[in-house]
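Selected chains from the complex are presented in situ; the others are not included.
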């Protein structure tokens, strides 16, 4: 059996780093790396809610995600979506996924009538950009909430759990964790999993790429994802102050 | 334990009908109903391939899906996406899902250098429009391929299996099959499954709607989906001539 | 003198059917057929008026039309306008025509400050889609008004007359009524007429297609249209309850 | 019976002027005035045909119109359509009308594989901008064809007749010719007629503005239009050299 492209074990994450306070302007800024994949995740707070929420008596807030690839993130260059006349279906899918994932651990009532934007801008793309985005965005969200709490804008931390995400896939009959681009492009089945720190599922997206798969294969991939997300949760805790840890 | 909104058992499909030859203009036209949800699925053949495929020496074809809601499909009226300046993220996600699902059972080499468009236009929406679309689109695709074969345009049926889809969800702690709108809107967890007639998975999309779920719940939902898709596969066979059945 | 493509007399309509209550979601839903041309006309009521009308003291309502072809309505497939970046000039002309035609028989004061949307979605196109749309949309509008009246939302029926429309044209020197696509494409002159049930004109659009015509020819075509619209008015009455008939 | 707003007889045109050679850049440039309505009509020749015509063996040309209002043409200011995100339905209708009207008198075979653009830019708008545009555009087209002939680009004049257009309408029970804005806004019925110099109809567009009309009223308006177009044809001839006159 051949080794993986980068020599990792089938259930091994790429080297992951989570660097908080990468820039100073937004409420929180995190640089996250899964191997060469590099995403700048920033959290910005807007003291308004989206139009559809903005009704008299509303007391809830909103958390939303935006995702974008910088042109130099890939080779060949990635053409900006603004030049193509709008967001691709893929980008919109990822944005919706980021938003849903973070909202699943946010108490929107405690957040109060404001919006937290989680902007995930991919500086370098080598597979797993959506899962790195969610993993980094959680850290940015936690730090931004911490600041709101410290400033007295909110009265209690509006988070109920942490959240992280990982991809895995079936390649030549093997279930592999955390696929870089070269493996992702060759995989028959692709599974993205979003999970809380306490091990509950938020999102399971399994896709046969012009292929099909069995329940057994799905289970093998879910096992891998669970292991990887456990490790990511630990790394998120290490990047955050104690007061933001969930037991 | 309270009954479902429409009195069905938890593992019971809504009344399903699949009516081929609904209109005469396209290569194939199917009207599919899952309860009140009504979708017109047409297959149109274009003797060209998409631009990105159109290279010298290309011998493969393409299958793609488009999805749209008619304004009168819902109450209140659904505003046309052309008037909003483009397709919503939701529409694009569904279109991509339809295309991937049908391509998973198509031998693009046997289809040859042409494109089959599967247009799924929702005449009435009451939950499960994407799964009804995939289920009906497969029948339209099979009929269109049959015509191409009959006309001698292609030499062999380019299908490897049938495909159908169903939604299920967790509502008040119960796993339910085939949710109408009223249940879908209240569900905590939503699972869409696309499967072949022979029981292999193509797509699994489980989402916690501001909620989370366990592996056990995921498995219960997958069991329900498997049962429902088995029944849909039988109904698809009944709507198609014998020569288009997979054993 | 050769017969018409489908054997009809020059002043004979295609088989026309008007099927009310085709779907259940909108205020009213009508399936209309002129031969193979099939249009789903729905009326949806919105308890707001357009922005430009929405001034303090406004007591009037609005009636507007939207028109769209489903991709499978034609062969070859009709590319969706949302994918082309906007409505074509032709579609906008037809939408404006539908709105004007229905407003000509509506008492907007009696309708009160609400909007009725008449959505005409062409399921199958074989010539005369705009005239079938107007003819079916009137029936949907009448049914929707009837419901508003029954529910006590309005105090009196806001209609002053019925309205129907038909196309005719000059082909090889003959004036023909109700052209299917094959005749329409070959015609030198094209006339669309919208008329009330009581025989008054609402709209006359005569166009030489890279050709010209005389006053005498215009008059011959208007005579044909008058006859056809008389017959359509009778069919509309048959599809509507007595209380919605104009003597 | 009250006089018209500007004291004209019911069948009298506003003062009309047609000034050829208004600018030097395009193939032909004409400034046309119907009262205060002022339109710059330019003809530009492009030695290509539209994409849909551009097939091997094509020998025909194309004539097309574009129409635009300058912001200062009206008071209050007319907001540019580029700022609104696209052409309004009204603008597209007028553009299509201009193109059809000019093509009706053009021999596209004799024009050869090139496109003549007729740009009608309204410098000042006071009713009748579409009819002034067609009337001026014809003069620009004739002059541009004359130049092509003189330069030897084409072998024969590709025109079969002249074309002019006028509006008329029913206002307080009277049929009036050539409505300025103040009359147009108050009219119950609006008729735009496009006719050749030899008196044949090209386009008849009669519209009840939330009103209806009779065959007798239509005929009265057509009589007025015929008279007005006869006078416009004479003015067009005076603006053109003898060699471009049709007897």
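Going by the order they are written in, the chains are A, B, C and D; count residues from 1 in each one.
Keep this in mind: contacts are C-beta pairs under 8 Å (C-beta built on N, C-alpha and C of every residue); 3 or more make two chains touch, one makes a residue touch a chain.
From a predicted model like this one, the values you see are computed outputs, not experimental measurements.
Identical protein chains form the entire complex, numbering 6 copies in the structure file, with 4 of these shown.
We adopt the following convention: only the chains that are shown with their structure count from here on.
If you take chain A and chain B together, no chain is in touch with both. Applying the stated touch criterion, the connected components after chain B is left out read A | C, D.
Taking the CA centroid of chain B as reference, the farthest chain centroid is that of D. Interface chain B/chain C: over half of the residue numbers present appear on both copies, so the contact uses mostly the same residues. To overlay chain B on chain D by their CA atoms, one rotates by 120 degrees, a value rounded to a multiple of 5.
If you match contact pairs by residue number, over half of those in A-B turn up again in just one of C-D or B-C, and that pair is C-D.
With each centre defined as the average position of its C-alpha atoms, the distance from chain A to chain D rounds to 59 Å. Computed centre separation for the pair chain B/chain C is 33 angstrom, with centres defined by C-alpha atoms.
Taking the mean of the C-alpha atoms as each chain's centre, chain A and chain C sit 51 Å apart. Taken as a contact graph, with one node per protein chain and an edge wherever two chains touch, the assembly forms an open path, each chain linked only to its neighbours along a line.
By the document's touch criterion, interfaces exist between A-B, B-C, C-D.
Considering their complex, residues 86-90, 92-93, 95-96, 100, 103-104, 108, 161, 196, 200-215, 218, 222 of chain B touch chain A. Across the complex, chain B meets chain C through its residues 23-27, 29, 36, 38, 40, 42-44, 46, 66, 68, 70-77, 80-83, 86-87, 117, 119, 121, 123-126.
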